[in-house]
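A single protein chain has been removed from this complex, and every other one stays in its place.
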Amino acid sequence: MSPSAYVTLSVILFAIGGVGVLVRRNAIIVFMCIELMLNAANLAFVAFARMHGNLDGQVIAFFVMVVAAAEVVVGLAILMAIFRTRRSTSVDDASLLKN
Amino acid sequence: MTGSVGHAGLVGHPGVLAASTIAAPHIEYSQLAPMLIVFAAALAGVLVEAFAPRSARRSLHIVLALGGLGAAFILTILIAASSSIFAGGGAGHIAAMGAVGVDRPTLFIQGTILVLAMLTMLIIADTAHGLSPFVAQAAAVPGSAEEREGLLKGVTHTEIYPLTMFAVGGMLLFPAANDLLTMFVALEVLSLPLYLLCGLARRRRLLSQEAAMKYFLLGSFSSAFFLFGIAMLYGFAGSVRLSAIASAASTNTANETLLLAGVALLGLGLLFKIGAVPFQGWKPDVYQGAPTPITALMASCVVVSAFGALLRVFYVAFGTLTWDWRPVLWVIAILTMLLGAVIAITQTDVKRLLAYSSITHAGYILTAVVASSALGLSSSLFYLATYGFSTVGAFALITLVRDPSGEALHLSRWAGLGKRSPLVAATFAFFLLAFAGIPLTSGFTGKFAVFQAAEASGATPLVIIGVLASAIAAFFYVRIIVLMFFSDPVPDGPAVVVPSALTGTAVAIGAAATLFLGIIPGPLLSLANNAATHLFVR
Partner (left out) sequence: MNSYVPILVLALLAVGFAVFSVVLGTLTGPKRWNRAKLQAYESGIEPTPQPPGGGRFPVKYYLTAMLFILFDIEIVFLYPWAVTFQKLGAFGLVEMVTFVVTVLIAYAYVWRRGGLEWD
């Protein structure tokens, strides 16, 4: 199978993640959609690395994985602080900051 | 980093790495010393948290943070003054196997960030009057018995210092990154501590946590776009080095879709960080909810750093594509200037108002970015420095005007402040005049420089709209001044606390720089011009 199919798949995954961020209301699910977008980018990096025949893309994928893990930890800490206060992780409930 | 892997001998055998292509990379530690020192100070801060007794932590942290930032600043000057860069007329170096560019504009930006970070650190460290702006125990639920107990015991989160230092380290690396992977990692290193710091306000904790969540979700959403943009550009050029992308863009005509998609997605991530319309939505909420010293950090250092990265990406990597991105940035600059100014008029919260003002200022700087010339670069650098000083000063002043429940942020509470504490009101008025761009303040010289650069590049409509937006913005700045000096004080109005030496110094330096750069802009302006002559190294 040609690597370009993987690039197409990664674009589809990225779009699914992006739409998920925009339409879902639970902050945890929004956050999972963002992780899906990061992983879609990883797939694209690896596919392009194979197309170009160099390893840069695979190295980048490693870094992205570590960054994503750090982001998970920070993000869940923030979301949990909010959940303990409000008993809800809906992004619609968090609406004190308005004009 | 990525440069450590050779390309030769791999084509045709993807996935098989010929062992002979790997050579030990070479890293110029002396060129990277400012960043390394800031990160080392941050790590030392973590060790202080782990091993120092609670009573000694705060003073140790202050010494480490200010010492680290100061040492990094001195080293930045030494590197800049070394014979190969400013003094010898050189453009600069590429360090760490092409991952980092140490060149004139970058050193100017890093110096600016370090000075502003030192000023901000003074406000962060200020716990005078028993009122640290940061929460005692972030894990305690607001209003719970646990929280009250923590307050009585007087516990504080001294983790804020290492977190700030990590963020500053990321900010130093972000504009220096010469490949997109380093830039992405730097972006995350600067963002992740800021997400946490935003949620640590002592007062109005629900607002603060909400700001942290919004900033985190939108920030990581935008960095996902940024990353996918990198993936597209890597697919196009086969490398993430900015110079490789630039040369591929000028020679490779196939796969232009990948290139343009990459430019758009990468630009989106960068424009989000500077808060340009239509990616400005997070800015008012986050600036309002975050602890005021952190707002000062975001409004000054982060903006400087993000503009540095934006300039580098658009001038180096997309330098040959000017005709593709210039029209888009035109529209974005116009929208940013106008929307920020118009919405600011309706605001009633001081920090929210300054957030919209910050959006407008991002628009002004964008007019110089669009110029895509040495003049545009130098005026952006100058503007960033002047705006940073005024912003830190203004936010430092906000921390001084207090109600019993915390900072008095509603504008109605500021009515008649000029009659009760003339000095504070006058200084704040001075900062507002600088934001408005009135002559004899640094705001005027900065704005003059960017509009001049835009004019010289033929962007006259942008300049006209910029002046129009300035007029709208001047209206709401003057309205606050009128409110402070010409209306009657509210009966139980906010108390203005006497600033401690820390905040006092921050305000004084901010005001002095604003005045000095307004009257004698020459030295800094010529330094900025000097920094921009060779543009960025490739």
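By letter and in written order, the chains are A and B; residue numbering begins at 1 in each of them.
The definition used in the following text is that a residue touches a chain if its C-beta (ideal position, glycine included) is under 8 Å from a C-beta of that chain, and two chains touch if they have at least 3 such contacts.
All values derive from a computational prediction rather than experimental measurement.
Touching the missing chain, out of B:28, B:49, B:324 or B:349, is residue B:49.
By the touch rule set out above, subunit A reaches the unshown chain at residues 59, 62, 65-66, 69-70, 72-73, 76-77, 80.
Contact between subunit B and the unshown chain involves residues 19, 22-25, 43, 46-47, 49-51.
Here is the rule we use: only the chains that are shown with their structure count from here on.
Centroids of subunit A and subunit B (each the mean of its C-alpha atoms) stand 24 Å apart. Residues of subunit B touching subunit A in their complex: 1-2, 5, 7, 10-15, 17, 138-139, 141-142, 181, 184-185, 188, 192, 195-196, 199, 205-207, 209-214, 216-217, 220-221, 224-225, 227-228, 230-232, 234-235, 238-240, 284-285, 288-289, 343, 346-347, 352. Touching subunit B in their complex are the following residues of subunit A: 7, 10, 14, 17-18, 21, 27, 30-31, 34, 37-38, 40-41, 44-45, 47-57, 59-60, 63-64, 67, 70-71, 74-75, 77-79, 81-82, 84-86, 91, 94-97, 99.
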